[in-house]
Structures are given as structure tokens and as C-alpha cells.
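Quick notes on the structure that follows.
Removed from the display is one protein chain of the complex; every other protein chain stays in position.
Moving on, here comes chain A:
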Amino acid sequence: MNDTPPPAEIDPITLAVLAGRMEQIADEMDATLFRSAFNPIIAEAHDASHGLYHAETGDTLVQGKSGLPIFVGVMSFAVRAVIDKLAETGETPQDGDIWIFNDAHLGGTHLNDMRLVRPCFRDGELFCWLASVGHWHDLGGGAPGNYNPAAKDAFQEAFVLPPVKLARAGEIDRGILDILLRNTRLPQSAEGDLNGQLGALDLGIRRMDALLDEYGAGTVAAALDALSARAETLMREELKALPDGRWEAEDFLDNDGITDEALPIRVALEIAGDRMTLDFAGTAPRCQGPVNIALPTAVATAYVAIKHVFPMLPANAGVMRPIDVKIPEGSLLSAEFPAPVGGYTETILRMIDVIFAAAAQAAPDRVVANAYGTINALSIAGRRRDGTPWVMFSFYGGGHGGSAESDGLNHGSAPISTATIPPMEILEAAYPVMFRHWALRPGSGGAGAHRGGLGAIYEIEVLEEMGAEVFLFGERGKHPPKGIAGGGDAATNRFSFETDDGWARPPMVSKMRGIQLRQGQAVRLETPGGGGYGPAADRDPAAIARDVARGLLTADEAERLYGWTEGRA
């Protein structure tokens, strides 16, 4: 799209048609990978994404709707990393070349996310880039599955691959493949996922070829420019409708998993006319443990938060043009290689929370209160009596925040994800565990005119006579999800485990490492709810009575939080 001069004006109908067609290409790439992936994190939890990116800048042009929300902003950094690498080496891309890497400091998120970037040519000219990212099951490092809560650098987290050419003009480099498959505990799963991603890129190229044949490169390029300009206009219109001003918010991470010290995340949100600034000055400096994030992740997270506030906005780079994201150097939001970033989910969830908290002061009706704010990555691992190893790894849910329209959703997925939880019966059939509780956690939602959604209680007993070892990566153990517009805070995350002397709690509160359970002992997660919306005094008494009747709130709590005394002496 660099050479073909686009027509000055594209007709609005062709534009609408092309917008749909290109979105469909990205969606089809998503669907191809979800179907063929080997690991459930992609196949079931959809921890993957695909899109089209600008030939020169790497900006997001179009992104699939079904991939993980956090990738919507982050993938253009992966493309840019490849563009930078080409500039550095003076290479020009060839048709059929494919780059691969997982370096999170270049491409954002964490090392499990394997990124593939492929050029799309038309008439010998680079038209745009296609990219695919997927969460691989394991890439070596200190903990199976790579959620190592005590990692002090990237090397303890996983094998690190910088952008390298996996395919030259359509020919896969067997050497690269061998290196990759030798650096994972699950080579079969890795090869299956890689094939799925390659298949998705092939399909994307075929679909783009057909589209360019049909409409011509000039028209498609003009449409892409127009869509980006339109997204920018939409964003500016939304910002104009908000009051001008500056609002601040702060929140905390419990600790970095190594030293039990709170880490502040601060934001100042400023709106002036049709522009917005998000300034994270005052945020904690880079820390020792894995709750750092790389700069691309931080910028992408601002995008995720903005898109939750304005859900109708399209997924392309135009949206971010009126928004200035300022990430202080040296902070844990712009940690440089090889700082550990495996727990990035916790940090970006907190970034979203503070952006919501600040935006709520400007326009409370446009925002929801904080969701549960932690991914709760739990891994229970051990050996069966015959010596075979097992690892049960999953993320656990919590409550969503209340909003102007309704109470928050009970037991939802994290704002950065749309992953569903595996069925309890599937987990129990695959691993020697039994869930004593898989239930809502009464009283965990923040009070409010619309209360927060409830978190959950999961209590998991080890059935294997050899026992098991528990790793748990969470947050919100000390600092609860916040309410907005006068709403109350939710309950904090609470982890406990059984010992020979009864129940105990982990030293890092929301993180566990190497906790040993015997057969018959359990680990218990009580996850946070969401924050409340609006003053508790404004809650409909019938809704309070209903919560009490359903056991979601005790009569004592109802009296303490809402002054509700119905039916009491």
C-alpha cells in the first residue's frame, strides 16, 4: 500500500463492505487456529489472535474479534519488531518469509506467546503484514507452563527466542524448528500449535489474494486508510462528549513474589477537547519478581481499557491516535530485558483498574467498577504411583464490577481475556483431584446501588497417594477491587491450604510456590468479587432482601453494609 496512490475518496458503501470482508479474514484466521491447536489454552481459552498490519509502520489495520482482548493492542509491536530487525540488517522481505519469536520485551505480554509475522505481497510489492500469536503450553524455564512466581529474570521463566526467520520464501528452516522443539517440555503440543499458526497465516494470504483480485490494491489500501481515519474520528467524538479535566487514581500490587512489599500503580487521566493523556508517573520502579511488564504491553493495555469504556470502537490503530500514553522510564511498566515479566497479567489488570477508577470520576456512567483483578493461575503437580507426572493448570474466575445498568456479573472472565474455565468434571477425570467446593463466594461483591458480582470458592483436594505440589500466582490479596461512584470495595483474594496442623495461609498472601499437599489435603481459593457502583444507600431494598434470601449476603452483612433491618427485632 506504499506505492499505489489511493483514490482521494472511497465511496462509503464499498468501505462498509470491505470493512466486513477484512474483519472476516482475521476472524477466519482465529477460527483456523482454535480448531487445529493442540493445547487447550489456545483451543479452549482462545489465548491467540490474528490480524492485518500496516506495511511500513506495523500499525493495526484489522484484527479478529474472537482472539484475546489484550492482543488487540499488542500485536502491532510484534510486527514493528520485525520491521526494525529488517531495517537493522538491511534485508528486504520476500514472499513466503515468516518470522518467529517470543521475546516479550520486543513483542509484549510474556514468553509463552509465540508470534509469527508474514508479509503479504501484491504485484511484487509489500502490501501489508499478517501476524499470528498463540500461547504455547511450555517453553522450558524454571516452572512447567512458565508461571514461575519466583523468577528473577527472563531466563528463569522460559527459553527466549528473538525474531528469526522460520521460513525463507516458503521453505521452513528445519534448524529453527529443531531448536524450538528441543526447548519445550511438550514438543508435540508445540509442533501442533505451530502448524496451526502456519495454517492460519496461509489462509490469511489466500483470502487477501482473493480480496485484492476482486477490489484491486488501490481500493483496499484506500479503505484501510479510511477505516483508520474513521476510527480516529470516532474516538475524538467520544472524547469531546466527555468533560475536560484531570483525574488521578492509584492502586497497589500486593508484592512481586520475592519481597512482600506493596507496589503502587498510579495514573493521571487528562481530557482536553478531543484528546486524552494517560500518565503513569508515580508508578513503582522495576521490581525483582515477575510482575514487571515491557513497554509494548503497557501501551496495549491502555488500548484494552479504552475499548472497554467505548466498546463500539473498531479494533485498529486510529483509535489510539488521540490518546497519549506516558509510561515512566525505569518503572515496572517499562522493564527492560531481561527483567522477568511472566506475571504480566496481574500488572495490566491493575493498570485497567486505575484507568477505570480515574475515568469513573469523569463519567461514572461510562465505566464499570473494578472487576476481580487477578488471573489466579493455579498449578497442582505431582507424580502418580506408576511414576507418570501430571500438571493441572488453569485460571480461576471472580466477580465483575457493578455498573449504571446492573449488578456485576458473578464469576466472570478477566477483562483481558474471554477464556472459559474447563469443566470441573473434565479436570477431575484428567487429574487425581476432587473439588469439594465449586461455588459462589457470598458477600464478596462490593456494596452499592448496583453491587459487585460475586467471586468464587474453589476447594481442591488431592486424591493421589503420592501427594502434590502447588504453585499459585495471584494478586488482590491485600488491596481489594474498588467500587466507583460511591460504591464499596469487594472482598480480597484469600488463599489457604491444609497442613498436618490445620489450615495455613501462604507467606506472600496471593502467591504460593512449592506448597506440599498430602493425599486428602486441599488448597482453597476464595476469589475477589467486583466493586460496587453507586452508594449502598441507594440500593433497592427488594434487591437486598433477595440477596439475603438467596444466601448471597448474611442478614448481619445486610445491616452493616446497607442498614437493612427488615424482619429483624
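The rule is simple: contacts are C-beta pairs under 8 Å (C-beta built on N, C-alpha and C of every residue); 3 or more make two chains touch, one makes a residue touch a chain; residues count from 1.
Going forward, contacts and distances are computed from a predicted model.
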item: Among "Energy-coupling factor transport system permease protein", "Amidohydrolase-related domain-containing protein", "MoaD/ThiS family protein" or "Acetophenone carboxylase gamma subunit", UniProt-listed name of the chain not shown; value: "Acetophenone carboxylase gamma subunit"
item: Option from A:134, A:204 or A:412 whose C-beta touches the chain left out; value: A:412
item: Of A:26, A:43, A:253 or A:449, the one touching the omitted chain in the full complex; value: A:43
item: Given A:54, A:105, A:165 or A:307, the one touching the chain that is not displayed; value: A:307
item: Listed residues A:225, A:250 or A:428, member touching the removed chain; value: A:428
item: Positions on chain A where the hidden chain makes contact; value: 12-13, 15-17, 19-21, 24, 27-28, 31, 35-36, 38-40, 43-44, 65, 69, 188-189, 192, 195, 230-231, 233-234, 237-238, 307-308, 311-312, 368, 371, 397, 400-401, 403, 405-413, 415, 418-426, 428-429, 434-440, 453, 456, 459, 463, 549-552
